[in-house]
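Sharing a structure with you now.
Here the complex is missing a single protein chain, while all its other protein chains stay put.
Our next item is chain A:
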Amino acid sequence: MLPICYFFRQITGRYLKYLITSGLLSLIGAPLLQADIRVQDDTGTFLQLSSPANRVISLAPSVTELIFSAGAGNKLVGVVTFSNYPEAATQLPVIGSYNHFDLEKILALKPDLVIGWKSGNDQKAIHHLKALGIPVYLTETRFLEQIPETVKRLGQLMNTRTIADQAALQFNNRLAALKNTYQQQQPVRVFYQVWNRPLITINQQNLISQVIGLCGGQNVFAELDSIAPRIDIEAVLAANPDAIIASGMDKRRPEWLDEWRRWPSLKAVKNNQLHFIPPDHIQRQTLRVLTGAEQMCQQLATTRQHLSDMSGNPISDTAEENR
């Protein structure tokens, strides 16, 4: 019973019909069909490959990273600009930027799989690629838990399941450890600053907001409508967060983070809780996001420590008075 169920799950209606009508069903049988790789991408589209992909093009820096994590870095034949991690990715041929890539160059590389990023890539170009008969897998990460899942699927597509499953398992273990340690701690009110001019933060739909929650923090702008809303300084002063975390542009702590010191009445400034996390560790939707998460959890732990040290006030009270 069970093998039959499995078998029917493996083939869609279209193929089933084809096989039944042509009478091939009994001839080919299950083993060959199972060799077909069938994976659903984040847009819900099913992708079917007759053999594991060997010439793969990545259309986003984060995708490049995920492919390497899945152990399939050696199958990459083209990447987009800013694919700077791991080191080996910088040696690969560049086919353009994630929002403007060169279709001709992609075709010239003869890929058997293109892996894109749904909300970042130019959708017209993606349609074009599909129309040219190139299989396209689109990623779209909304939850932390999706990241290891994507790695596993990439492992299936490129036949590197052992490494991919291992990486995913490790990620899940680290994630669970962080959750256990921090999620239930006293809440700390956090303002995450993406950029200073314009002043941009994130709402609860953003993955970073989930990281804040994971570390037992509360994003003070969680309730805003847009995913990366522009706000004004006054709003930050009104929210009076316990900690300000910023990422800036590269590995250096942005100078503008210290501009908050103009406002000594801010609790984050008073307690010296202006923290920096490199953008690649937290803004990229890859396995490295846990590196950023570990940093953030430690930073918020110091904030928590400061708050409980201060005149022995319970933290929840100070959080309430600013509401």
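Just so it is clear, a contact is a pair of C-beta atoms (placed from the backbone, for glycine too) under 8 Å apart; a residue touches a chain by one contact, two chains touch by 3 or more; residues count from 1.
Note that contacts and distances are computed from a predicted model.
A.B. asks: Hey, which one's the missing chain according to UniProt: "Iron ABC transporter permease", "Probable chemoreceptor glutamine deamidase CheD", "Phosphoribosylformylglycinamidine synthase subunit PurQ" or "2Fe-2S ferredoxin-type domain-containing protein"?
C.D. replies: "Iron ABC transporter permease"
A.B. asks: Determine which one of A:Ala108, A:Ala238 or A:Met310 touches the chain that has been left out.
C.D. replies: A:Ala238
A.B. asks: Against the chain that's been left off, what residues of chain A make contact? List them.
C.D. replies: Considering the whole complex, chain A reaches the absent chain at 81-82, 100, 195, 197-200, 221, 224-226, 229-235, 237-238, 240, 249-250, 255, 262-263, 265, 279.
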